[in-house]
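All protein chains of the complex are present and in place, except for one that has been dropped.
In order of appearance the chains are A, B and C, and numbering begins at 1 in each one.
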Amino acid sequence: MAVTLCRLLATDYWFVMNDFASRMLRLDRRLIFLLITVVTFLPLLYPFGLPIRVSPEVQKIYDYVESLPEGSVVLLSLDFDPSSKPELYPMSVALLRHAFRKHLKVMGMTLWITGTGMAESVFSQVAQESGKEKGTDYAFLGYAPGGANVIISMGQDLYAAFPTDYYGVKTADLPMLKEVRTLRDVRYTISLSAGFPGLDTWYVYGKEKYGFELGGGCTAVSAPRFYPLIDTGQINGLLGGLRGAAEYETLLDMKGKAIAGMDAQSATHFLIIFLIMVCNLFYFLGGQRREQRG
Amino acid sequence: MEGEPGRSRAPTLSLRHFAWCLFLSLSFLLVYSTSVSALDAPQALEAFDMPGDGGGSIGLRWRATSADSPITPYRVFVSEQENGEFKQIAEFPANTQYETEISGPWWVWGAKHPDVHFFQVKSNSTLRLIDNRPYFFKVILTDGQTSAESVVVSAAARPNLFNWAKLNNLLIMIAFSAIVLVAIRHARVNPHIFLRRIPGLDAVEEAVGRATETGRPILYMTGSDDMSSLATIAATVILGEIAKRVATYGTDLKVPHRDPIVMAICQEVVKESYLAAGRPDAYKADANFFITSEQFAFPAAVDGIMLREQPAANFFMGAYYAESLLLTEPGAATGAIQIAGTDSEHQLPFFITSCDYTLIGEELYAASAYLSREPVLVGTLRGQDLGKGFFLGVMIIGTLLVTLGILLGTPVFRTFFQLFGDFK
Amino acid sequence: MIFWKRSLPVLLTFILGVTFALQYYVPHPASEALLSEVSVWNQIIAGFAAILGVTSLLQVHYVKIRRREPGWGYSTILYLSMLITLVVGLWSGGESENSAFGWLYSYVLVALSSTMFSILAFFIASAAYRTFRARSTEATVLLIAAALVMIGRVPLGEYLISGSGQVSDWIMTVPNTAAQRGILIGISLGGIATSIKIIFGIERAYLGGGRE
Partner (left out) sequence: MSTEILIGAWVATGLSLFMYSFLYKDNPFFKLGEHIYVGVSVGYGLVITYYEVMVKKLYVPMLQQGNWWLIIPTLLGLLVLARFVPAIAWLSRISFAFIVGVGSGIAIPRVISSLILQQVQGTLKPLVMAGDGGVTWFTLAGLNILLILVGVASVLFYFFFSIEHTGAVHRIARIGIYFLMVSFGAAFGYTVMARMSLLIGRFDELIQYASPSYGYPTFVLLAMVIVGLILWERGRAPESGSI
């Protein structure tokens, strides 16, 4: 009697489990969408700052900026447009903060017309929070057409390549640019590049000729292409994708967007792995019997 | 070929040999008479046009000596006149820049000597080498205090008409073309060639059948590339086969496009298929329609079609980029049969996970042969298989021989297999 | 007439195909110039063809509006947004710096495309949930490889399981490379065979004609 009851209960239990599992396998996709949304948003709002290992190529850029004496001129070329903003924008912020913290003079520009407005907002925002003066501590030159030709012409005469800065002030009148006539007066150039013209252009037409040190940043997808350039010393370091930006933020000890982004990355990756485990659990609990073709 | 870079240099060789012999003896006398220089002047310097390029580049080579060391750099000088002012263009440690570092294949460069220095002078923003104009070079070995100068040699950069380094590429093209053409001819005579199953293609009939039963349309996409892409061409050919079936059953076909020319060609293809199926009356000109070429606006609109018209089957053939999953995931949710075929290897994981059947890489090109069973196309598959077998053999035998070469300590196999290397 | 309609295109394909296949082996500047010239030509042809595309799009939506099909209102929105963009673009002279056209690009087009692009994040998750099930050995291999690489890619993974980064790198550089190479060699032979068939006029589907 007891055995029968147990068996009955067991079959019932299995039936329930089966039913539940197969229902879970056909889980409304919108629930997954919701989970992804939550798991992405939370770390962005409240980053938990998981430890991030700093790779040598990022450390090199940081060290080089650290080694520059106060007042050295650094050129930051933001060669990307809004579509690469998620990865390259946090890099620009971190690099600028570092430069301002070290009291370096920063010259900003872009080779991408569609990135001009965004580049300007990075400079004005970071300068404002770091208490830096436009024109004396930094200069934003804006965009000039021509890609490689801009670099060549900057190498000959900066005031000719950019007669005025982005805001229409004559470059020759800017206090910060008094000592900067050509690219030869620049100590370090960093190009955050989403394609052409970008890091390659700066290397071929700038570094080779005018002798400044060159560092770079790029999207995660294009990073593998630049690693050989580090080995040969053509660039002295590289920030690759959001991860590169997060490593730089770690070095600066700031909890910025990239670190928050990496937390969100960790969270979403583990959510997906968790989902895969759950769906396999349900699958083995009996969902496979009712499963349709997938 | 002992030490010769290519044919282009040969005629001027003897003259130059003579010239530098003269110079050499003169300078030897000079050095001898002034005596006690610790450094030997670089010997046997020669300059030559770099083979297989579009001009603007000259190669220099000279004999290495046992005294070459990192602390005694070589300096390379150039001038436009033989007795003009020489300008330094390079400096490097004397134990670097050897002929063995040249990446060119043996059929252009012959045996590369480990005891010969090589330096390539390229036209750049500081030095413009104008084609067909002679330039004069000399190499100086220095140790900081004293220096020893080579003779002056000259050469002109020339644009070449054939890049011999790509000869293997050309031979492969010719051989493979011949194999394919012969295989096609053979298949015409003997049309019964065995073909293995491709499950995705068996499903084509099922997909068309389901669409007919349910009265819902079939959605067909030709990919994101334009007509010059081979994957797009394959997609249009498969479209023709599917359109024939669609025409026979009287099912509705919808082909949204990202490229106007592909659209125009597909209109022709579909029209022809309806004609071939004997249903020209059923052909609708608006079956092929253009949406937009923007990468993500296109899937937005196609998703809209999938959700609103609920096609019974979705075909994704051709080349795709990041938008692939945006197209297939909503399709999977509507429950349509999804068949994909692409040579975009980076998108294959997404098609595999969200489509019922996926033609992987080469299967896309094979599909039209399977669907039509025309001997011409089936013969091509035979040719492709022969090609695969050949390269498979090359890789296996090559790896074994190259390994054997290491064991025997000979580079001969390695050198031989440059035949299957890519040279620019 | 049959010559003009059928043979001429096939002949043209043959001549151009052979010429441009051989162009690759000729390093002379003239040959490079030929290649860049023809790519400009292709752009120009595509420029004219754009008219064909837009006409098709407008036709489809014109029919919807005229027949007052369900959702015809959206078709008018499409017409309007296209017209506005055209007018603004021509008015700005195609310049996107500090112009209304640039504004449309940054705040409408980029916002829409990056949103659509980011929807992939949701779909990649739902595709994983739906398909990564250990149905068969193949499917199991697929899901394990995916999970291992995912763990190795993020800081949390390295933090929890040290060495997961190396495992993920190894999978990417060894088995993944092997499979990709196999696929690529297969694709190349299939692609070349297709090219050869086209150049020799055996495959003529693109002309709307059958085969030889």
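Some observations on this one:
Quick note on the criterion: a contact is a pair of C-beta atoms (placed from the backbone, for glycine too) under 8 Å apart; a residue touches a chain by one contact, two chains touch by 3 or more.
Remember, it's a predicted structure, so these values are computed and weren't measured experimentally.
Looking at the complete complex, one finds that the omitted chain is in touch with A, B, C. Only one residue in the set B:Val108, B:Ile140, B:Ile261 or B:Val376 touches the chain that does not appear here, and it is B:Ile261.
Contact with the omitted chain, checked across B:Gly110, B:Pro134 or B:Gly405, is made by B:Gly405.
As for the chain not pictured, it touches chain A at residues 28-30, 33, 36, 40-41, 44-45, 85-87, 89, 220-221, 241-242, 257, 261, 264-265, 268-269, 272. Interface residues of chain B with the unshown chain, by the touch rule above, are 166, 168-170, 172-173, 193-196, 226-230, 233, 260-261, 264-265, 267-268, 291-294, 296-297, 300-301, 303-304, 307-308, 330, 333-334, 346, 348-350, 352-353, 360-363, 366, 381-382, 384-385, 388-389, 391-392, 394-396, 398-399, 402-403, 405-407, 409, 417, 420-422. The chain not shown here touches chain C at positions 4-5, 8-10, 12-21, 23-25, 35, 38, 40-55, 57, 71, 74-75, 77-86, 89-90, 93-94, 101, 103-122, 124, 128, 137-139, 141-150, 153-154, 168, 171-189, 191-192, 194-196, 198-199, 206-208.
Basically, only the chains that are shown with their structure count from here on.
With centres defined by CA atoms alone, the chain at the far end from chain A is B. For this structure, the chains sharing the highest number of C-beta contacts are B-C.
Annotation: 19 Å between the Cα-based centres of chain B and chain C. Note on chain placement: the centre of chain A and the centre of chain B lie 32 Å apart, centres being C-alpha means. Chain A and chain C have Cα centroids separated by 25 Å.
Residues of chain A in contact with two or more other chains: 29.
The set of chain C residues that touch two or more partner chains comprises 113, 117, 124, 126, 128, 130-132.
Of all the residues in chain C, the ones that touch chain B in their complex are 21, 24-32, 42, 45-46, 49-54, 56-57, 59-60, 63, 71, 109, 112-113, 116-117, 119-120, 123-124, 126-128, 130-132, 142, 180, 183-187, 189-198, 200, 202-203, 205-212. Those residues of chain B that touch chain C in the shared complex are 52-55, 159-163, 166, 169-170, 173, 176-177, 180-181, 184, 226-228, 230-231, 233-234, 236-237, 240, 257, 259-261, 263-265, 267-269, 271-272, 276, 286, 288-297, 299-300, 308, 322, 325-326, 329, 332, 343, 345, 348, 350, 352-354, 360-362, 364-366, 368, 374, 376-377, 380, 383-384, 387-388, 391. Against chain A, in their complex, chain C makes its touches with residues 96-97, 102, 105-106, 110, 113-114, 117, 121-122, 124-126, 128-135, 143, 146-147, 150-151, 153-159.
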